[in-house]
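First the structure, then my questions, so here it is.
Here is subunit A:
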Amino acid sequence: MNNDRSAKQAAAWPGVARMTARAVTALFGGYAAAAALASLLARLLPIAPAEASAWGMILSFLVFAGLALWAFHERRLALVAAAIWGSALVAGAAVVLMGARA
Partner candidate 1 sequence: MNVRPTFPASAPAPAPPARALRQSMAWIHAWLGLLAGWILFAMFLTGTASYFRPEITQWMQPELRASAVPAEQAAQAAIGHLQATTPDDQQWFIYLPDDRTGVTRVFARAKPNPEKPPARRPELKLDPATGQPLEARDTRGGEHFYRFHFQLQIPHPWGRWLAGVCAMFMLAAIVSGVITHKRIFVDFFTLRWSKGQRSWLDAHNASAVLALPFHAMITYTGLITLVAMYMPWPIKANFDKPDTFTTAAYGAPAEAKASGRPAPLLPVTPMIEAAARQWNGDRPRTIVIRNPNDAAATVTLLRATAGRLNARPDSITFSGATGQQLSRSPSPGPAIAAAGVMLALHLGHFAGPALRWVYFFMGLTGAAMVGTGLVLWVVKRRKPNAKPFFGLRLVERLNIGVIACLPTGMAAYLLANRLIPADLPGRAELEVKAMFWTWFGLAVVSLVRPARRAWIETLGLAAVAFAALPAVNALTTDRGLIASLRAGDGLFAAFDLAMLAIAALCGLAALKASAKPKPPERRAAHAGQPAAPVSKPAKARENADAL
Partner candidate 2 sequence: MPYESGLISFAAFACLALAMKKHRPGLEPLVLPPQRVLRVLGWALLALSAAVAVLRLGPALGVTAWVGQMCVAAPLLVLLLSWRPKAATALAGAGLICVPFLAFL
């Protein structure tokens, strides 16, 4: 069933464009999602704000690497784009709405 869908998508949208979208999602979307998720973690961890920020910064690159690799592993481009850009948007919005602690 996946095959069916990706075959249809592939027909509708040429491979180069799909690969470009995937790469942009992995590089820029992955960065945005990692930044937003790390910021959310920093904002929510119930420890001193400076410590929480530092943990967020330290862990962010691991999140980025994981998301970027997954973006190339998962076949369904729509799922990749939705998950990565979506988590960036949701986590980023949550951080902005909560505002700074100090």
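With respect to how the candidates were assembled, all candidates are chains of the complex that A comes from, given by their letters.
Keep this in mind: a contact is a pair of C-beta atoms (placed from the backbone, for glycine too) under 8 Å apart; a residue touches a chain by one contact, two chains touch by 3 or more; residues count from 1.
Values in this document were obtained by computation on a predicted structure and should not be read as measured data.
In summary, of the candidates 1 or 2 that share the complex with subunit A, the touching one is 1. Residues 2-3, 6-7, 10, 15, 18-19, 22, 27, 34-36, 38-43, 47-58, 60-62, 64-66, 68-69, 72-73, 75, 95, 98, 100-102 of subunit A touch candidate 1 in their complex.
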